[in-house]
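Shown here: the complex without one of its protein chains, the others still in place.
The first chain written gets the first letter, and so on, giving A, B and C; residue counts start at 1 in each chain.
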Amino acid sequence: MTQHRPSQAELTAFLQAEFPQNRCTLEELDEVDGSVVVAHPVGESELRPGGTVSGPVMMTLADVALYIAILARIGIVPLAVTTNLAINFLRKPRADRRVVARCRLMKLGRSLAVGEVWIFSEGEEEPVAHATGTYSIPKAS
Amino acid sequence: MTQHRPSQAELTAFLQAEFPQNRCTLEELDEVDGSVVVAHPVGESELRPGGTVSGPVMMTLADVALYIAILARIGIVPLAVTTNLAINFLRKPRADRRVVARCRLMKLGRSLAVGEVWIFSEGEEEPVAHATGTYSIPKAS
Amino acid sequence: MTQHRPSQAELTAFLQAEFPQNRCTLEELDEVDGSVVVAHPVGESELRPGGTVSGPVMMTLADVALYIAILARIGIVPLAVTTNLAINFLRKPRADRRVVARCRLMKLGRSLAVGEVWIFSEGEEEPVAHATGTYSIPKAS
Partner (left out) sequence: MTQHRPSQAELTAFLQAEFPQNRCTLEELDEVDGSVVVAHPVGESELRPGGTVSGPVMMTLADVALYIAILARIGIVPLAVTTNLAINFLRKPRADRRVVARCRLMKLGRSLAVGEVWIFSEGEEEPVAHATGTYSIPKAS
C-alpha cells in the first residue's frame, strides 16, 4: 500500500504494453476519490444483431476499468487477478457512441479489492450496465 | 417454444454469421439434456502477464455458450439479450490449451432463461471458471 | 406503471402485514429519486462468532429494501418476486448499531426491475455490504 501511485500516463503506457489487442483507453484518473474512467470504441466489430453493443465488450470494459482503478491505488502490480465479476445489463447502448465506464473501489483490503463500475453510452445520462468485481491482490514480497 | 430446434450445423452457421469476429466454435450439442460445448482458442492475444488466459476471453466464452444453449432450445431468435452474468474465476487456465465451456440451462421460462457454464482448459479435470447468466427472451409475435 | 404510488405509511403497513416476522423498518422514502432507506435491528440473534452481524441478516435487509423500492414506484403488487440477488460483504458491521440499507433502482422496466443497495452500520461512513438484485414484475391484468 506504500507503493508509488502511478500517473495517468504511466497507467496508459502499462495498458498498451500489457493489453496490446485491447482497445480500452484510460480517459480520467481522479486523484481524490481514486475513480477512473475508461472508454471503448464501438464499431462494426462491437455490434450484434439489432445494433446492440455486445455483452463481452461491456464485460471487458468493466474488467479493465476495475483493474486500472486498483493499479491506480496500489501501484502497477501486473499479477492482480479477477476472482469474480457480476454484471447487470440495463439498457441498450447506442450503436454510434463509445461505451464509457466509471469505476470506484468499494473496498481495498490487503488481499482483496472490490469495485463498482457504471457503464454509459458516451454523453448519455442513463447507465447501460452496472458491474461489481473482486480482484485478488498478490502478497508483496 | 414450438419452434424448430436447430441442428449443430445451423447453430454454427448462425454463430459465424452473427459474430464474425468471434472465435468461439460449437463443439457439441447434446440433444437429450440440451447442453452445449463451446471452445475458444488460446493464443498470444488471449494471454495476460503470467501466462493467464484473460478474464474477458472466459466471459465471452460463457456468454456465447449460454446464448447457444438457449438458441438450441428455443430456435434461432437473434434478439435474446443477456440481462446478467456472474463469473467466478477458480484456477489459472493453461496457456497452451483451448478453453472449453459446457453450458446447461437451469431454467427455461417464457421470458427468462437461466444457465450455468463450467469452463475448463481442454483435457483438464478441474474447472478454471464457473458462470451463471440470465437471458431475456423476446416475446414471439 | 400508472398505479398509485404508496406513501411511507402505506408501505410500512404492508410490510408489517406481509412480513410479520420480519424486523425491517422503512425509515425514509425519497419521493424525488425513489430511493428508500430500510433498517434492521442488531441484537444477540443477529450476531455471529466474532461479533459480526450475520450475512443472512444483511441479505434479508437487501432483499426487503429492493422490494420496498420497487413497490414505492409501481404500487403495492405483492407478487413481485426476486429473480436474483448478488451481495458483496465489504467490512465487519458494528455489533452495537442497527444495519441500514439505502436502495435505489437502476432500471424499472415493464417486466424487470434492477436495483442497487448499500448497507451501513448506522451512523458510519464506510459501507459494510453492497448488493444488486433483480425482481420480476407480474403483468398487470
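One rule holds for everything that comes next: a residue touches a chain if its C-beta (ideal position, glycine included) is under 8 Å from a C-beta of that chain, and two chains touch if they have at least 3 such contacts.
If you're wondering where the values come from, they're calculated on a predicted model, not measured in any experiment.
Looking at chain C, the residues touching the absent chain are 18-19, 21, 45, 48-50, 52, 54-56, 59-60, 63-64, 78-79, 81-89, 92. The chain not shown here touches chain A at positions 83-84, 86, 111-112, 134, 136.
Listed for chain B, the residues touching the missing chain in the whole complex are 86, 88, 90-91, 106-107, 114, 116, 127, 130, 132, 134.
Operating definition for what follows: only the chains that are shown with their structure count from here on.
Where the sister copies chain A and chain B meet, the same residue numbers recur on both sides for over half of the interface positions. Overlaying chain B on chain C by C-alpha atoms takes a rotation of 180 degrees, rounded in steps of 5.
Taking the mean of each chain's C-alpha atoms as its centre, the chain lying closest to the overall protein C-alpha centroid is A.
One finds 28 Å separating the Cα centroids of chain A and chain C.
Averaged Cα coordinates give chain A a centre that lies 23 Å from the centre of chain B. Each of residues 86, 134 in chain C touches at least two other chains.
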